[in-house]
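Up next, subunit A:
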Amino acid sequence: MMRERRGAILLAGVCLLALLLLVGLAEDHLPAPDLSLSNAGPGALPPFGADEKGRSLLAYAAQGASVAVIPAILAGLFVGGFGVIGGLLRALGWSRLDSWIQGISEVVGALPRMVVLLVVALILPEDQRGLLPIALTWGALATPGAMDEAAAVAERLGGARFVEALKAHGYSAARIYLYHIVVLNLRPVVVRQGAEVMMQVVFLEIAFSYLARVESYPSFTHPDSVSSWADLLYLGYPSLAFWEGTTAHALGLGLGLVAFVAVVALSTSHAARAR
Partner candidate 1 sequence: MSAVVAVRGLHKTFTQAGPWPWSPAREIPAVQGVDFEVAEGEVVALVGQSGSGKTTVSRIVLGLEEPTAGEIWLDGKRWDGLSEAERRPQRVRYQYVPQDALGALDPQQTALEHVVETLGALGRLPPKEALDRGREILSRLGLGAREGALPREMSGGEQRRVTLARVLALEPRLVVADEPTSGLDVDRRESVLEALVGNLPKGSGCILVTHDMAEARGWCNRVLAMLAGRVIEEVDLQKAQPAHPYARILFDPWSGPLPRHPLARSGCPFRPDCPLVDRGGLSRCEAEVPALRPMLTAGHRVACHALPGDPP
Partner candidate 2 sequence: MSALIELRDLTIRSPQRRLIEGVSLTIHGGKVTALVGPSGAGKSLSARACMGVIDVLPGLERGSLVYPELDPKKDWYAGVAGGGARSHAGLLAATRHLRGAWFAYSPQAASSALNPGRTLGRQLELAIARRSTPPANLGEEIRSLLRGVGLGPEAAAALPGELSGGMCQRAALAIAIAPKPRLVVADEPETGLDPVLRRAVVELLVQTCKEHGAGLLLISHHSDTIDRIADDVVRLPAPAGAGGDL
């Protein structure tokens, strides 16, 4: 793939992500529901119009974004960061520390992920509920895999021999570790891992919301007693309903959000791919 085209895709992916982030952050700044604008079209209340309560439909997108996107990004960065650490440790050749971390990694990696996640979701006190702790737990459980993969990449590079040859050449430690190892070689692996985790966190949000809805359980991921965004979206889109039923709405809009994040994640990961 041409370098320029890759750069463009990467930029597009990052911009979409930034947009999502902004939308999520903007939630509190949107106008309050105004009954006089009930069912107004996009002309009166850009960009999507309002529902029958006069609430801007953008608020719903913002709600979804604010709930899912920030934890997803943080979890992705968390995993990516640990991937970089795993790769660097292998390249530095600090074998003692490396084997300690590998040991811990193996224990963590052996834990059954969904069980741990459900346990965390259930034991979180009401006021601490949110997607973020769940997302970070998921991220933590994914770090062993990311670190292993990054370490394997560092190993294939030649490990200490590679570093020594570049050092003998006269390159600074920063150039060797930060540019060659992290940016050129670990980046593809780490970005892909981060993107995968991001998508997985969004899926988790859908799954937990659906579970709570179906089991008539208070939401796992929302601290307020007002129900999950699945409910909210249902309340907000009766005028757009093509199907009846909460499930359909939740699924439809959930899939929309997933698709959006997936496009962002895949395009970023694809553009950051190794040669």
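The rule is short, and it goes like this: contacts are C-beta pairs under 8 Å (C-beta built on N, C-alpha and C of every residue); 3 or more make two chains touch, one makes a residue touch a chain; residues count from 1.
Quick note on selection: all candidates are chains of the complex that A comes from, given by their letters.
None of the values given here were measured: they were computed from a predicted structure.
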Quiz item: Which touches subunit A in this complex, 1 or 2?
Solution: 1
Exercise. In the complex, go through subunit A and note every residue touching candidate 1.
Key: 156-158, 161-162, 164-172, 175, 180, 184-185, 274-275
